[in-house]
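What follows is a single structure, and I will ask about it in a moment.
Only one protein chain is missing from this complex, and each of the others stays in its spot.
The block that comes next holds chain A.
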Amino acid sequence: MFQFIFRRLSLVIPTFIGITLLTFTLIRLIPGDPIDVMAGERGVSPERHAELSAQLGFDKPLYIQYFRYVTGVLQGDLGNSLVTKESVMSEFLTLFPATIELATCAALFAILIGLPAGILAAVKRGTVIDHSVMTFSLTGYSMPIFWWALLLMLVFSVNLGWTPVSGRIDVTYWIEDVTGFMLIDTFLSDEEGAFTSAVSHLILPSIVLGTIPMAVIARMTRSSMLEVLNEDYIRTARAKGIAPWRVIVIHALRNALIPVITVIGLQVGILLSGAILTETVFAWPGVGKWLIESIGRRDYPVVQGGILIVACIIIFVNLLVDITYGIINPRIRHSR
């Protein structure tokens, strides 16, 4: 087991180096001189240019610049935003809880709907239920989620008035920032109705962000269940007279879940990149909206740092998924 974890960990290092190389090159590929870009339209005098260049290390050879960059990154230093002058890391940390909250609710929605739908489709194979689950999941999989967001907003917020249009909570509430998670903070606060308001703001964004993962999970659960249901041990269990639901839930599902867990883990990337679109539509103050706005403002350190952090989170989650997979499935652990 340790050997497996070690082998898997050793793969992370080259990937990390690759990603830092990518974000390092990113800022240097921007047309024009980085200092002129930072200075904006006013420009800088040649003396100031040289001074800034020395200060930021642009006068050093590239490999030293890269080495400095990676050392900084490893210490959590991602530079400062050109617009707010705040450190990129601290800006990220204040916004990240909002994204985690949204992504978690979306993942819950995806799992709670996708898993049972997939099981149902497999058990009722070939029936109307199966066909409609598969049609819905293929539609969900093909959905342009920014449009889906607009459509849901059109129906539920504008026409029916059931849910608010955007933001995390009504402006009438002032919630003290304890954990950064609105659901927890409003739950802890004394303000009446704040929690309900936070929940109602979360519903549509979660459904939108959870749609594609839900479709993927439903499809994966169905095919994995179908495979397991064909196995001999299931027939044996049925022959022994075990209740049908028990065969499905206890015997089949446990084995069928192994590939599904991997797929759920892989959705983290989809959730984080989908968050960019969802947060933009719903004006959700998270990391995705921050990244897009920074691109618009040409705030390159933020773009560079933000992409690096998000990529690192995804690598980390993929690593966790692989290790979990190795723990629950010994066949993977021992294969090379």
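Throughout what follows, a residue touches a chain if its C-beta (ideal position, glycine included) is under 8 Å from a C-beta of that chain, and two chains touch if they have at least 3 such contacts; residues count from 1.
What we mean here is this: contacts and distances are computed from a predicted model.
Student: There's a gap in the complex where one chain should be. From "Peptide ABC transporter", "2-oxoacid:acceptor oxidoreductase subunit alpha", "(2Fe-2S)-binding protein" or "UspA domain-containing protein", what does UniProt name that chain?
Tutor: Answer from the UniProt record of the missing subunit chain: "Peptide ABC transporter".
Student: Which one touches the absent chain: A:26, A:52 or A:242?
Tutor: A:26
Student: Among A:128, A:158 or A:171, choose the residue that contacts the chain missing from this document, as touch is defined above.
Tutor: Selected residue, touching the omitted chain: A:158.
Student: Of A:138, A:188 or A:320, which one is in contact with the hidden chain?
Tutor: A:138
Student: In terms of residues, what is the contact footprint of the unshown chain on chain A?
Tutor: 11, 14-15, 18-19, 22, 26, 29-31, 138-139, 141-144, 146-148, 150-151, 153-154, 157-158, 165, 269-270, 272-274, 276-277, 280-281, 291-292, 295-296, 303, 307, 310-311, 314-315, 318
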